[in-house]
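A single protein chain has been omitted; all remaining protein chains appear in their positions.
The letters A and B name the chains in turn, as written, and every chain counts its residues from 1.
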Amino acid sequence: MTGTWLGMPPFPEAARKALGDTQLRTNLRKATGTIRGKRAAVVAERADWEALRVAGKEIKDRTLHNLDTYLEQLERNVTAAGGVVHWARDAAEANRIVIDLVRAADADEVVKVKSMATQEIELNEALAEAGIAAYETDLAELIVQLGHDRPSHILVPAIHRNRAEIRDIFLREMPGVTEALTDDPAELAAAARAHLRRKFLTAKVAVSGANFAVADSGTLVVVESEGNGRMCLTLPEVLISVVGIEKLVPTWQDLEVMLQLLPRSSTGERMNPYTSTWTGVTPGDGPREFHLILLDNGRTDALADDIGRQALRCIRCSACLNVCPVYERTGGHAYGSVYPGPIGAILTPQLRGVTADEVSPTLPFASTLCGACYEVCPVLIDIPQALVHLRAKAVDAKRGKPSAERAAMRVAQWFFGSSRRLRVAQRLVATGGRVLSRRGRIGRLPGPLKGWSGARDTATPPRRTFRTWWESR
Amino acid sequence: MRVALFITCFNDTLFPATGQAVVRVLERLGHEVVFPPDQTCCGQMHFNTGYQRECVPLVRSFVDTFADADVVVAPSASCVGMVRDFHGRVAEVSGDRGLAAAVAETAPRVHEFTEFLVDIAGVTDVGAYFPHRVTYHPTCHGLRLLKLGDRPQALLRAVEGIDLVDLPDATECCGFGGTFAVKNSDVSVAMGTDKVARVLATGAEVLTAADNSCLMHVGGLLSRSKSSVRVMHLAEILAGERG
């Protein structure tokens, strides 16, 4: 498996493959079940949870509606505090800036804090090409990197791996690990600590993302658990943070909302073990150089869409993944993007463009519209609404080209056009149904009906519709 | 009360017994049922599959058909969700102000069957008799769009002779999802199969819900696995009578 997402098949195809992996399904069910319970418990503790969600939504809407102003304010404040701000239109530009900065620091390796933005731009691959080694330091990212694998979850990229598989990866890939290592999570965590310790203590350059960037103070925020974030943000001489332009919040006070919503929604904790905040550089404390790279990479396209825009409120908590019945069964890889699950299904097609590749136009359809995601989203993103909206975009993008589905939809629309026509359709269904029926049931059918009938019987359509019954009363 | 029945195209064609049951319950409670004959489809399939433009004439025809009705009742949570939550969006897409105004008039008067019984007719005991072990699956649109809450269970609990048993993990989607069932049939079947396992674990004879579409999916899987569990719309249970 390669590290990139190029050439991913349409969702239904990838999902079929994933569904065949029983180990994957067992791992996912166990992990998502655990986290769902924890989240529900800490959310239930807060009688004011709905008020927090409303505030979270409004803070992000306020940000998005005035994004230019807040970005300029952030830039001024970071610069005044001794940081350097860079702007990147796309992945290639962001990667180039990082590479140049690493070279300027005379380094050939970097330590990395888990960051969705750098995964999105495939920074590690770009660095490798430039001869720079990137060391992922978050445990799950390390598991993915050592396993030559791809992330499958926003919060826990190695969620598809269980403890035994993780032990095998460590045994195979981690220098100095012996057969004595068991699959006890505490031991595995200790092995990762030993493995990365020297890297942390000697690295010259660190690369991070940020969970939030505060416009009115110029402060960056990283929320984490393990302390790898603190290591990267504190010990190296040069810190480079790649941050999507939508990560802003207007004011320092706004963090009081976000820092309550995020940990409860993501790891199901009242507070995550460590949150670091920094503003520019502080002499004698932490890096001597700080570079902030503000990344667009498709975000402004999403911003231009009145309904799609709400996806930019996302704080990447992953609660929507953990409750999604589709995600739970397919895992994250089927979504063909670093953003899997419900949020991925609305974000990926917007960042890349709905017709960019094979997988993107199929993502908005990777949902039953059950609404479980909307129910938990801490910033009230109406994911089902956005899904349906993007479905329309996917359909509209293909108008003018022949499509069996559109032909069928047109026919259905015509029959629904009047009750007279509907009666004709009803007679066709009743007659056709009886032709196909055996012992009161319609079994497996070929052609376009295969998808439905492959695993499901259908009752024979009744001779009399409701309306004929009604008229005969 | 004079109640206009929106049967939904799906129930009209495939599940007329559900409509008949709705009529029986409403009339038993003393309401007058009318059936506007011009009705066809709410447009849900088109809308949810991305064919929003194709949906416009269907919405127009819906608001025309039910313009004069004070109260509209439909035995489908998902179609009512479509009307109440999304007809407005279709009108917006069409750019037709008149249509938007008509939708704003009509949509709030459309009620799901259990919603009508509990909130408007003010009953939970509809005088039904159904001596069977039953489990109830809250369909997603009933649960999360319409927020039906405990209404269906309250109605079922009042049925004489019923043995209503809880469905484990009830709030998890059954996997139907309209065209999802065909476009992503493998995932749909995987979800449905898990739902079937939970239904079987209850030992119920009957699985009921407020949407025949979800029941058709789960029922189809039950039937293929040669299970004797029947699926039945909640209205048909509420229509049950002694003797």
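Basically, a contact is a pair of C-beta atoms (placed from the backbone, for glycine too) under 8 Å apart; a residue touches a chain by one contact, two chains touch by 3 or more.
What we mean here is this: contacts and distances are computed from a predicted model.
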{"item": "Absent chain [UniProt protein name; select from \"Metapyrocatechase\", \"Lactate utilization protein C\", \"Sterol desaturase family protein\" or \"Urea ABC transporter permease subunit UrtC\"]", "value": "\"Lactate utilization protein C\""}
{"item": "Displayed partners of the chain not shown (whole complex)", "value": "A"}
{"item": "Residue, one of A:L19, A:A91, A:I143 or A:M409, that touches the chain absent here", "value": "A:I143"}
{"item": "Option touching the unshown chain, where A:Q73, A:N211, A:S241 or A:T275 are the choices", "value": "A:T275"}
{"item": "Identified contact with the non-displayed chain, of A:R62, A:R441 or A:R464", "value": "A:R62"}
{"item": "Touch with the omitted chain, as defined above, among A:L74, A:V257 or A:I442", "value": "A:V257"}
{"item": "Hidden partner chain, residues of chain A it touches", "value": "27, 30-32, 34-35, 38, 41, 44-48, 51-52, 54-55, 58-59, 61-62, 65-68, 71-72, 81, 86-89, 93, 137-140, 143, 155-156, 158-159, 162-163, 166, 185-186, 188-190, 192-193, 196-197, 200-201, 214, 217-219, 225-228, 230-231, 233-235, 245, 252-257, 259-260, 267, 269-279, 282, 284-286, 294, 296, 300-301, 303-304, 306"}
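Just so it is clear, only the chains that are shown with their structure count from here on.
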{"item": "Partner chain A, residues of chain B touching it in the complex", "value": "7, 9, 11-17, 19-20, 23, 35, 37-41, 43, 45-54, 57-58, 61, 86, 93, 140-141, 143-145, 171-173, 175-193, 216-217, 219-221, 223-224"}
{"item": "Complex interface listing, chain A residues touching chain B", "value": "11-12, 15-16, 19, 325-326, 329-330, 364-372, 374-375, 388, 391-396, 405-406, 409-410, 412-413, 416-419, 422, 425-426, 429-430, 441, 443, 451-452, 454-459, 461-462, 464-467, 469-470"}
